[in-house]
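Note that one protein chain of the assembly has been removed; the remaining protein chains are unaltered in position.
Each chain carries a letter (A and B) given by its place in the written order, and its residues are counted from 1.
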Amino acid sequence: MATTTDAGLGERDTTGSPRSRLLGIATLIAVAILGVLAFALTEPDVRIHPETGEEFGQFDAVRMLYVHVPLVIVTYLSYGICAVASIGVLVKRTPWWDVTAHTAAEIGTIFCGLVLVTGSIWGRPVWNTWWEWGDVRLMTTLVLFLMFTGYLALRRITEDPRRQARRAAVVALVAVLDIPLVNRSVEWWENRTLHQRSTLGELKIEDLTLFTLFFGFVTAGLVLAWLFLHRFRVGWLERAAIDHGVAAAIVERQSETSDAEVRRSVGEQPEGPEEGLVP
Amino acid sequence: MTHVGYLVAGWGIVVGVLTAYAVRLARRGRALSCLVPKPRRRWLEDRGVDGS
Partner (left out) sequence: MIGRISRDAWLVACRDLRIEARSRVVLDQVVPFSVLVLVLFGFALDADNRTLRTFAPGLFWVAVLLSALLAVQRSATLDRSDGTDTALRMSGLSPISLFLGRASAVYVQLVALQVVLVGGLLILYGVDVEDPLLLVVAGLVAGVAVAAAGTLYGALASGLGVRETLLPILLLPVLAPVLIGATRAFDDALGAAAVDGWAWTGLLSLAALILTVVGASTHSALVED
């Protein structure tokens, strides 16, 4: 990040602004605090079986949840923003909504991918499997991820931005409306969802565990805000760069057309050495 | 501590991916900012509120 804070002097050619830099610093501090809370201050999940006296629980694998669960929240938050912005695209048809929808979808998909990866890594020691086919949330999230992979693929195709905006909005809306169906169908599909539902419930939620989880939400929210702000500005700049490029090209083209060319094009005799330029 | 490998992998991937994405965004923003005149970048206006 650039460190120039003076608005008057120096060309600040970044997507940063004083406030976004403040946000960035707050985010980094929050991540550091979350790391300390998750690894140093909270206890591992160890329980004693009341009858056999054996130790059981998630042990230190529970520390993965402090990053996994907040990521789930911001994933769904991002996709929610994307859905709302997509309605905005179809109703209002302004670039602002379109850039917002694209931003939310891209960030949401990154978060969603991380949710799947962290969930899988957490599931290996706790459920003893990388992947649980019958798990509702897992499968729903995977289908959601795949849908938005298609959305981003559509987004990468260069075409008229207004058409692209509407097409993408329809894809996002269908995807979001389809999610309850996916959820329902997977839930009925295999009634093997015994893990997920109980996992959080059976954790001995102490004050600090709860606080860390809550702090994780705040941190993930800050990360989302910073990424969102900057991704939005990049998206905005991409559009502005195209518009500006077109405008500049027109000006350039106009200045290229010399007097002689204009005269020749209206049938007058050229003067000067510009023989090569035949229209 | 148990499950150190899993924890390092999980947290590492998250921090790594998000950092890489943030760096990419910042770079792309810098490259694009050069192409666009200042008035088109709303967040540089001193309105007190970020332009998004």
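One rule holds for everything that comes next: contacts are C-beta pairs under 8 Å (C-beta built on N, C-alpha and C of every residue); 3 or more make two chains touch, one makes a residue touch a chain.
This one's a predicted model, so the numbers in the text were calculated from it and none came from an experiment.
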Displayed chains contacted by the hidden chain, counting the whole assembly: A
From A:V143, A:L213, A:L227 or A:A240, residue that would touch the chain that is not displayed: A:V143
Full-complex contact with the absent chain, from A:L22, A:V36, A:V174 or A:I250: A:V174
Residues belonging to chain A that touch the chain removed from view: 90, 143, 146-147, 149-151, 153-154, 157, 159-160, 162-163, 166-167, 169-171, 173-175, 177-178, 181-182, 184-186, 188-189
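Following the convention adopted for this analysis, only the chains that are shown with their structure count from here on.
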Whole-Å gap between the CA centroids of chain A and chain B: 11
Chain B-touching residues of chain A, taken from the complex the two chains share: 1-2, 7, 11-17, 19-20, 31, 35, 39, 44, 59-61, 63-64, 67-68, 71, 110, 113-114, 117-118, 121-122, 124-125, 223, 226-234, 236-238, 240-241, 244-245
Residues of chain B that touch chain A when the two form their complex: 1-4, 6-7, 9-11, 13-15, 17-18, 21-22, 25-26, 28-30, 32-38, 40-44, 46, 50-52
